[in-house]
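Step one of this worksheet: look at the structure below.
Note that this complex is displayed minus one protein chain, with the remaining chains in position.
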């Protein structure tokens, strides 16, 4: 009963197999491998973006921080949701890579910035006033950290605001596949057609070992990205093992099948929870992450009976009043089973 | 006939197998995996350093730059050999991670700093003068970039100089295994017993997919290292796949066997070359990298007949006078074969 | 009728005279001038802090950013009020000098953080979680940017919270003299006795040409401060002209007399405004800055009749409905005259 994180899941067998298959003698290093050539073509085709620059890195934090650093000057302001990974979970990587930028938080329910709040936050940053940090760029997360999904129209509404202020927009897609499956949109519709300039296209959480693609729709920043990647220590010498993961990930739509699986298990879980009057959803279920609130006693029973997931905030304690309500995040992955879901539902079925 | 780089080699089958074996259901993420617990113990035992802090990252540049950043203030000077990877091949990663440090080059033949040159370079940095960059730390590379190996005594001579000035010392051991095999020393004798404070213990070049261990002999800097690793985007979520590589790498002395293989093939190659009066060694052969000088016509023949290796400098051209001499680096790896060696020797046997 | 900023005021004649007097032949440079020796002693005596380190720089932004950089790691969080100069008016200097830190805003009325809000903000920063930016330090501004003054007891309440979390505290005292006069406290009571670790002790706004002293009560960080000052380009070669300003500033209590003057003129202005029912105070008057709200028509009349001050926000326009209320800041300086005050009061006396 693993609902802690899609990072706790292993890798899909197809990905592991691809690693082994790529291990076939010498190969050019540092991104010159022929698999990367195929990956680049494949991603360009998938995103209907024949000019896009495509780069691979090992972690989502690297993908995000590098993406921000090529789009935001050191004195720039990055607009993001208060629970963006870049704000809360990267130990200041954006500020480090940008060279001292500032993240400005843009409110909005269920993990989504609203266009009005974004417009207000940008307007609130003085334009052309040398004393203040300047307007920089926007980053939004899809799938959001609340488990909800921006539709392409919602993305376009935000990028429209950014465009009005001539700001570029990054999408943190560490769970991009889950968002695509949740919305039924195409990669192109969700990104550049909706105004996205640069995308962190996640692989790790959705069944890879450790690889994220950065897709730069306007390749003018490509060389700078390469330099920053190298300088950040994120250019892999035996790069083919990153390429091989992404190739297998895209092959035959595996990335979508894995995400569909995760979303479906979460749907099964959500349906079960919806039938339990003593468990509430904090955010509306949409993809593979659920946020629920229930009594401490139920959490205690579930966690002590073998379920694994995280309370929110992390500091929340199982010690305390039985009927005090505690929040939790439940994440399904590409390998969550019906049995896990059903066993968990069984554990939380009863209020007492 | 692959002699371009040990980065062009694939991964050892044992390492690939370990990746697959680690893929067995959910596992704690971000370095909390049980394999990492075993790796930490194993490395501590191997280095006879029960207090050492051990961390894994994906690239050698990350290992080096992070190691330097925890030992050198932004205004510090890093003393290194002119052909140190940190100076020539990391696109300024040390300066980026340190926050603006300065690398000061310390001369010495065959890739080795001499203690006198090091003492002079440090002395030449004014002590306590606020106007000048300050003395910071020393980094040395073993196996050196010239393919030679510092003995523990040579390392101790350099760290002795550093110690006299109260400076910490880092060892870039991206080819540590080759140096250990070349010198017959133990990991402890080569590092902390010889005065090394922090080691980049390479795995990638010697048969791993992409993993380097950082071994911090004085663990006072451990937490800062963790923060810098995360902030640099180098903390892997599915960390077990790094851990698994290192575990297999150490298991049964695989790391030494792989390096022994590479060194032996280079020895076979060196012996063959020594018999050819028209090919000269630029640096004395010691481990798995040879540096040779021979006529352009011979290079042309070799490279056009299927041998792969790099001329030095990279800009050197096959176009030009036949008998002009060009330098080249020849690298053997864990999977170089006798046949490759012998075929190459055949190609360069004749002067004409 | 200059109420725009105490930065628009000139320098006190005593300060100008001191510059001329210091211009008496050769003098050691870069802070080794004998005037600086006297200044150091004088400031130590004034603050009853015989061990304090004292440094001079040319701007308040430099004083603040350098002070923060020696107390906060690159991954640290600086807790400050939303309208702190460091947040709004330094173009990201803190983040630049810190090497990428994060400013976290702590709410509170009238420019003052509340201890509860501070405790909550610090608590809200996860402790020891490598994924998140870490707890770093606290900076508070006294006189506040709302023109109010923290009492020593209020300062101590905030530093008490910081101390509970083992965080150092900086005071931005660009208007320190005005705060001292407003509260009637001593420099020692307002700073180290109230738990302040490092102070930007302003001179420029209160009658100097361009000089701020940084007073470090625990001198352990002194050498690092010196290096960062030099490296930031803030160590003046002809340093004696900074020293001379501060010497004259302290001589015979000039700094207090100048601040008393500014505060008294603001009091006269506040008393006049209090009698006008159509003008409201946004923040309670306390020292030399007033924040008022009145109808656009009145602003228009005042500004077009020769008064100079700034609307809030800067983007506010005189074009618009006559009776819409606009906010403004009114600053008195060491050289504001009764006539200026009275003329301005005359301009805004009538509502129509």
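Chains here go by letter, A, B and C, matching the order in which they are written, and residues are numbered from 1 within each.
Here is the rule we use: a contact is a pair of C-beta atoms (placed from the backbone, for glycine too) under 8 Å apart; a residue touches a chain by one contact, two chains touch by 3 or more.
Keep in mind the model is a prediction, meaning the values are calculated, not measured.
> So one chain is hidden, and I want to know which residue out of A:14, A:48 or A:226 touches that hidden chain in the complete assembly.
Only one listed residue reaches the unshown chain, and that is A:226.
> Of the listed residues B:129, B:322 or B:350, which contacts the missing chain in the full complex?
Reading the full complex, the residue touching the unseen chain is B:129.
> Among C:196, C:227 or C:328, which residue is in contact with the omitted chain in the full complex?
Per the contact definition at the top, the residue touching the missing chain is C:227.
> Could you tell which one of B:48, B:89 or B:280 touches the chain left off the display?
Only one listed residue reaches the unshown chain, and that is B:89.
> Just name the one of C:10, C:34 or C:284 that touches the chain not displayed here.
Within the whole complex, the residue contacting the unshown chain is C:10.
> Quick one: which of C:58, C:76 or C:285 touches the chain that's been left out?
C:58
> Touching the missing chain, which residues of subunit A?
30, 73-75, 99-100, 130-131, 134, 224, 226-228, 230-231, 235
> Tell me, which residues in subunit C touch the chain that this view leaves out?
2, 4-5, 7-11, 13, 16, 19-20, 22-30, 57-66, 90-93, 96-97, 204-205, 209-210, 227, 230-238, 241-242, 308
> Of the residues in subunit B, which ones touch the absent chain?
74-75, 88-92, 95-96, 98-103, 126, 129-134, 313-315
The working rule: only the chains that are shown with their structure count from here on.
> Quick one: which chain's Cα centre is the longest way from subunit C's?
B
> Closest chain to the protein CA centroid?
That would be A.
> Would you mind pulling out the distance in Å between where the CA atoms of subunit A average out and where those of subunit C do?
Centres of subunit A and subunit C (C-alpha means) sit 42 Å apart.
> In whole angstrom, what separates the CA-based centres of subunit A and subunit B?
One centre to the other, that is 34 Å.
> Could you pull out the residues of subunit A that touch at least 2 other chains?
90-92, 96, in rising order.
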